[in-house]
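As you look at this complex, bear in mind that one protein chain is not there, while each of the others sits in place.
Our next item is chain A:
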Amino acid sequence: MKTLLTRPGMIVSALIVIAALALTFAPQLFATHDPYEGIPADQLQPPSAAHWFGTDALGRDLYSRVVYGAFLSLATAGLAVVVGVAIGAVVGLVSGFIGGRVDFVLMRIVDVVIAVPSILLSLIVVAGLGFGAVPVAIGVGIGAAGSFARVTRSQVVRVRTAEYVEAARSMGVRWPAILVRHVFPNSARPVIALAALEVGTAILAVSALSFLGFGAAPPAPEWGALVSYGRDFLATAWWLSVLPGAVILVVVLAVNRLARAIGGER
């Protein structure tokens, strides 16, 4: 508790993340207007007391659209991390625990996956699966799976040779039980830390793919799509791109700050 108070950055980050989660799960409490119904008369208004983030070309309230977009952006990013951790952890566990040739082959595949820029990899996957939020999540997840596999494997290799694992073997514990009871719990922490860190990256990746038009179809108010939509009006209505972009920036920074605390960094 004391450490929290001496670190204002942590408090601000925590508040931002809590706010983002609130937006995700209860947008109706925060939105001031309907995100889909525009008032044509109010089109392209700059930020004001009535429309905090201004309005778009159809007169829709941008603030409410950002609020409703939180679910799409953040849930997609969360799903992406879950997909990445699941694939990476399984590959890493198998690779590290079995070792030998299996390890070699799996790790070379991981090398290839890591060598390809993850955004490109995600694009390939999305192109194969079709557009939409879920394909984007899977694409981004696969793009991140390589590093999860690496971290999991390194932990498993460390834990596998630990004395308590040999002790368990010498007691007659079967190897699946060793994997579940000893290897996995003792390897999990760094993987969890990386997963938390990856959430920020995933938000960015999901937004980027939506920006490019691979994500949720319009008129869904996904954050990346909002930024993309605003491009056409940059000269006349700067807020359409800049404000959603600023929201992405702030949330990603806050998530990163908290994730680094989980990872043990101060």
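Heads up, the rule we're going with is that contacts are C-beta pairs under 8 Å (C-beta built on N, C-alpha and C of every residue); 3 or more make two chains touch, one makes a residue touch a chain; residues count from 1.
Methods note: contacts and distances are computed from a predicted model.
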{"item": "\"Molybdopterin synthase sulfur carrier subunit\", \"Chemotaxis protein CheW\", \"Protein-methionine-sulfoxide reductase catalytic subunit MsrP\" or \"ABC transporter ATP-binding protein\" - which is the UniProt name of the missing chain", "value": "\"ABC transporter ATP-binding protein\""}
{"item": "Residue touching the undisplayed chain, where the options are A:I98, A:V116, A:A177 or A:L249", "value": "A:A177"}
{"item": "Hidden-chain contact residue, picked from the options A:A50, A:I98, A:A127 or A:A162", "value": "A:A162"}
{"item": "Sites on chain A contacted by the missing partner chain, in the whole complex", "value": "162-164, 166-174, 177, 181-182, 185-186"}
